[in-house]
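Sharing a structure below in structure tokens format, with a few things to ask.
For this view, one protein chain was removed and the others were kept in their places.
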Amino acid sequence: MIGLLDTLLVLALLTTVGLYVFGANRFAGYIGMAAYAAMTVIVVLVGQTLSGGETAVPSAMAFTVLGYPMTWRIDGLGWFFALLTTGAGFFAAWYMSGEWNEAQPNKRIQHGTLALNVLAMLLLVSSGDFLSLFIGWEIVSWAAFAMMTQLGGPAATAALRYLLYALAGAMALFAGILIVRSATGSFAFEDFAAAVPNLPTATKWVLFVLFTAGFGVKMAIVPFHLWQAPAYSFTPGASSSFLNAVSARMGLFALTLVLIKLMGPALLAGMDIAYTWFDARSALLWLTAITMIVPTYIALMQTDARMLLAWHGIGQGGYMLLGILVGTPLGLAGGLLHTFNYATYQMALMLAVFAVVHRTKTADLDELGGLITRMPFTYITLLMGIIGLAGLPPMNGFVSKWMIYKSLLNTAQPLLLIAAFIGTLGTILSVYKLIHNIFLGQLRLEHREVKEAPLSMLLPMLTLAGIGFVTGWMPGLALSMVDIAQSALGIGLQPHHLGGVDLPNGSLNMLWVVGVLIAAIGVGALIFYFLGNRRWEVSQYDNYAGGHFLSADVRYHFSHEFYPGLARVIGPWYRGWVVKMERGLQTLVAVLGDLSGGVFRFAHTPFYLLVAVSLGLLWVGLFGKI
Amino acid sequence: MHGYGRTTASLLFLAGLVVMLYALFQALPFGAAPMQVGQEIVSRAPGETGAANIVTAILLGYRGFDTLGEVTILFVAATAAGLILSGAGAGDLPKAPGGFILKAAADLLFPFLVVLGAYIILHGHLTPGGGFQGGAIMAAAFFIPLLASPTSPLNHSTAALVEGFAGTAFIVIGLASLMWGEAFLTPFLGKGTLGDLFSAGSLPLLYLAIGLKVGSELAGLMARIVEVGGKS
Amino acid sequence: MSPDALLVAEYLGRALYGGAILLIAIGIYAMVARYNLMRVLLGLALVESGVNLFLVAIGFRPEAAAPIIVGGVTDVPMVDPLPQALVLTAIVIGVGVLALAAALLIRVKETYGTLDTREVAKFLAAEPADAAPAAGTAVAGTPARETVNAGSAS
Amino acid sequence: MTSGANTLVLPIVLPLLGAFLLPLVARFGDGLARALGIVLVVVNIFLGWTLWSAVGTEAAVTALGGFEAPLGIVLYGDRLAALFVAVLAVGALIFWPRAEHGGVKAYTLTLLLVAGGSGLVLSGDLFNIFVFYEIVAVASYGLAASSGDKAGFGAALRYLVLGALGSSLVLIGIGLVYAAAGTLNLADIARLAPEKLSGTTGLAAFLLLVLGFGVKAELFPVNTWVPEVYAAAPMRVTAILAGVVSKLAMVVILRLLVLVFHDPAAISLLMAVAIVTIVAGEFAAYRASDLNRTFAYSSIAQLGLVALALTIPATAGILAAIAVALHHAVVKPAFFVIAAKWRGPLAGLAGGARVAPAAAGLFVLLALSIIGIPPLPGFWAKLVLLGGAFDAGGAYAFAAAVVLAATVVEAAYLFRVVARIWQPAAGAKPAHFAFSDLSPALLLGVILIVATLFVAPIGTALSGAAASAADAGSYVARVLPGRM
Partner (left out) sequence: MLWLVILAVVVMIAAALLTVFLRSYLAAVAAVSVVSLALAVIFALLRAPDVALAEAAVAAGLSGVLLALTVRRTGLWRSDAGDGKK
């Protein structure tokens, strides 16, 4: 029986093979677009089945190895992430379909690894038990590694770092699933969900820590976050956008699955930490709070546009997990919606930045400026993207952040709310740096002939920004998708309408908000243009400052060390202890390695035998039964 | 670890080893070994193998397979030594022939040693000694002339021939019983009278094969050490 | 057995086991504390002898005959013949291993010009990049680990 | 007696006969000797296969010389033994020595290695096992020095010294067992063990046996020969030694554990040794400076895994041990094939992917499998191992944690090499692989992929073999039918 899910997976497999074979072809991007579009259609069909009352769509694929059965099926939660995956794949392929594609030396690898990642993620989100979850997880990790490492040099170094983090996480996960099996006797999700309340507290804690650490590495929760920004940034454009938009969210998927769906927030809240006010859930909540704040302020210090955005990705992941861990229907809806929203604006942002890189060959924020005149549509995309990232209306980021804040308020967590605000403040500051340093101010001499990005790249960017606006204007569109995911979690649904949500203590209707905003802008424009329009256009260089005329070779665009005051304030806090920890670990391994190696280089090897026999016999004498 | 530090450490560990091994061995029942299998073999060996020397009965009968392995180890060692030394240079060996007395003694000893070796091999199932001891003596017989005049190399190809055929004979004797439906190395040819030269069935044949093989292997091994370079 | 005989057996046991252990220990000392590989080889021979003594001692029974049937008399008590058979095997194995070791020793001396384990270990542990030519035999510019041509090394 | 019991001796005797005849046959040409050797190895594969299919859960037993069990020597052929007879022969076939590394003498030694190894896994007698162990050991000393490489002699001599001392320990251990139990037959010892060997003597005997056999099984701290020998021996010898021969010693330890030494103290001793072996191997590999040594240390760690698996109670542990051992037997020789061409410091490997894409790709495949990435066979081996460990709980969980951490280190050093291979070449380019150079590794790679596809039936078959190998009761009943 070939079902919808099988069709989807087979299609993804064929796409991978096909794009690897025909990846060097100039139509590869269109092939990819068609394939991902078809996959998206299938996913939508799956969604219709799921909203029709089915709990899951099964796959005919099933194996039993060494007595361990493996099954695949997709439920609402998996469906939601599958939709993000195929959608992101579609836009990435679109971006790669024209001029970008022509410029790339390694088309085949780019197309192939993208398809491979889509396949791996689809496999992961449709896993039906812990074993297939782990297999999917490993494949996703290695597929991402294959994607990251393709450019060599610093990319390979960053990818290797990622790989070690990912593998360490996977090993924690491996231990976790094996403990689950020895505790419950099977790898099945249902058995675990049924058995987990009765497990000993120690086992629950071990599992919680192992799963959180294992999935948290992919999510880049602090302190497992160091790998992410460089690994994502050194990947070629479309692939990087794809990774930024959805790859790390696989960790969110798995965390939601295990912590919320299988263990449940109530269970976590019941796991108290002795002698403190914390329990497992609140401890993790505070970890997400740190994840929201620290990477955001690290992003502020970046001088590479890609790194800046990638660091934000880490912080944004904190918001999503925060909302999900709040555990109320509103918080869950907010977290999941934020996942969707983030995918739209982050992808648009990354694509826009890479469009700039494509044209100017640099992503260094100190080397750019004034491109608004040369690349206006890219500028608009970026502007809409950062409004979303900062969580301001009318973009969709505002809606999801509002829901998360509201859920924190409703569950009486003001400290976390403040933490979230601090994070948002950092976001606003740093995205201003991004748009200012790239598009505003003085155009550099070498960029005077820069052209707008080609249509093949502009269209997906603008479309994504448009989706971001539309789902900000009518969040009900996205919330109905979130409903399907939420229905699989067993926490309950968040009632909503096209414009937002109605709550007893304050509702949100974006139809009104956007309407008012547009009206206000309209009024402002009216005033500006018709009542007192005194403006006229001059060249950037037809200007003076300090009594001197400005010429193109004088740099008056202020971009270097953008926030010196702020840097002075947060500098003392910025110790890099995680980096030191990582280095310490490396040194430890190296020292242990040298010690072990030294053992093998000893001149008198029979000496070891003597020592081993003597000590062994001593041990036998001491502990052996007489 | 350098100099006396290692010596001291070695002595310490050795002292520990001695003390503990002694404690361990003292716990064993000296002089009253359980002899589970040993006693049974002693009582059954004469009847089952026809050999008066029970050690021989074990070596060739009950544990004949061990013995096959044993001659194989000599063979392996000889082959490996040949492989290793095949490219060796002259070393510090004096090339001058040995003195007249050594030569004369070698000539004189040769027939005596050969006969002695043969005797020990053939009476292996009756008296102490057998293939290994006799083989070693035969090896000495062929080897001493080599000491007397190192320039006259042992005829390796003959040695290899003897070695190969003797080894083959052992296995063929073993396989013969396999063809008759018995297990590998089952004695045959009848048992004879206990104590006679022609008794104990095929065991003396095995011992002969072992003696020839051990003799030729040991002689070959020694010769390789003495000889100078190159393949034979 | 008489009490005297028991006492004799006990002292015999101590002497034999003690002798075997001391032999093993002295052999191991030669292998561990001495630097010359020849001495290591001699130590190995000692260890093997000690083990053989231990094995024979296991099978010994006081007031028993050697395991050879003389004149068809089969009902006298005999020492355990099995360990003797084992030791016979072990002796021959020991000689084989020793011979191979001697062959290797000759080649080691020939190739490295030394039998000092420290020098040999230093050569073996050398990193591939800076493998030091052993005992100054390798000419500069040639790879340090070239194959020794048959018969030409000295 | 099961059908084929009498032919149980053939996998040992036929290669032996061939080895005795080889120097004579070589008079008619080296090629003939080579052909004869290869034919005999193929025959051994066939014999292993027939033994595997002939014995189901009931093992074949033959009493050599017709002397019944505790008195004479018995051969015990179960599926485990059949498997390793075949694997050893396959290894010898794929890595049959080249003419330039010892010629006919090397062929002879390889045949003897095959004969001795087969005897090692088939024999049901403690001292007989020792004899075959010595055959294998002496043959490997000789082969280790057969490259003519300068380092070869020193490495082989140091190996020999360590190995011979280890053999003496084994002999003392056998003496202790004999003194306590009065028998050498494994089944008989198994029968008497609870009564006679449960005390200090038995434990000491186990210690000595494990340390002695551990020299070949690459257990810490008696594995110091490994990096030297694997770096200096000809690649084909290294592949056989690392791939198969080390596992044969493990099979012996397995038999001892299953049949004789169930003492928790003995188990914890082996577990401690195994954990230290894993840690020392992986960490030393992390700092190794060339591929050969990297793989040598990695091989140590893998054998530590096998030893760890053996300590896990019941069938799960034995299944894990067999699975890890077999997987390693496929992967590590292939690695050594690659390392044979890519000698020298790791930095010199930059550009390897450009020069030899097939080798580079194979390297990635093998690395993924040895790290244990699904769905490659290495993952299933690790799954069984760690699953068993977590099921056993307690100290095993700690051991499993060590294994998991070691896996990360393993990935670090393997993929550091991968990253290096994909970098553009800095100076001299790494060596190019001719097809004949790489073909053994490619063959093993194909085996790996095929095993991935058929992992379910292979797992079932191995489970059966493990179950029968773990059944001490049936071992005793088969060997000593009258004496239970």
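First chain written, first letter: the chains are A, B, C and D, and each begins at residue 1.
The working rule: contacts are C-beta pairs under 8 Å (C-beta built on N, C-alpha and C of every residue); 3 or more make two chains touch, one makes a residue touch a chain.
Predicted, not measured: the structure shown is a model, and the values here were computed from it.
Contacts of the undrawn chain with the visible chains, over the full complex, involve B, C. Shown as candidates are B:62, B:132 or B:165; the residue that touches the absent chain is B:132.
Counting over the whole complex, chain B has residues 53, 55-56, 91-93, 120, 128-130, 132-133, 136-137, 139-140, 143, 218, 221-222, 225-226 touching the chain that is not drawn.
Although one chain is not drawn, its touching partners on chain C can still be listed: residues 8, 11-12, 15-16, 18-19, 22-23, 26-27, 29-30, 34-36, 38-39, 41-43, 45-46, 49, 52-53, 56-57, 59-60, 64-68, 78-79, 84, 87-88, 91-92, 94-95, 98-99, 102, 105-106, 109, 114-116, 118.
Operating definition for what follows: only the chains that are shown with their structure count from here on.
The mean-CA centres of chain A and chain C are about 65 angstrom from one another, to the nearest whole unit. Rounded to whole angstrom, the centroid-to-centroid distance between chain B and chain C, based on C-alpha atoms, equals 16 Å. Touching of two or more other chains is recorded for residues 24, 28, 31-32, 40, 54, 58, 82-83, 86, 89, 93, 96-97, 100, 104, 107, 117, 120-121, 125, 148, 150 of chain C. Annotation for chain B: residues touching 2 or more other chains are 6, 10, 14, 17, 21, 24, 28, 33, 35, 37-38, 41, 63, 66, 69-70, 73, 76-77, 80-81, 84, 86-87. Taken as a contact graph, with one node per protein chain and an edge wherever two chains touch, the assembly is complete, since every chain touches every other chain. Residues of chain C touching chain B in their complex: 9-10, 12-14, 16-18, 20-22, 24-25, 28-29, 32-33, 54, 57-62, 66-72, 74, 78, 80-86, 88-89, 91-93, 95-97, 99-100, 102-104, 106-107, 109-110, 148-154. Contacts from chain B toward chain D in the complex involve residues 24, 27-29, 33-38, 40-41, 44, 48, 61-66, 68-70, 72-73, 75-77, 79-84, 86-87, 157, 160-161, 163-165, 167-168, 171-172, 174-175, 177-178, 181-187.
Across the interface of their complex, chain A is touched by residues 1, 6, 9-10, 13-14, 16-17, 20-21, 23-24 of chain B.
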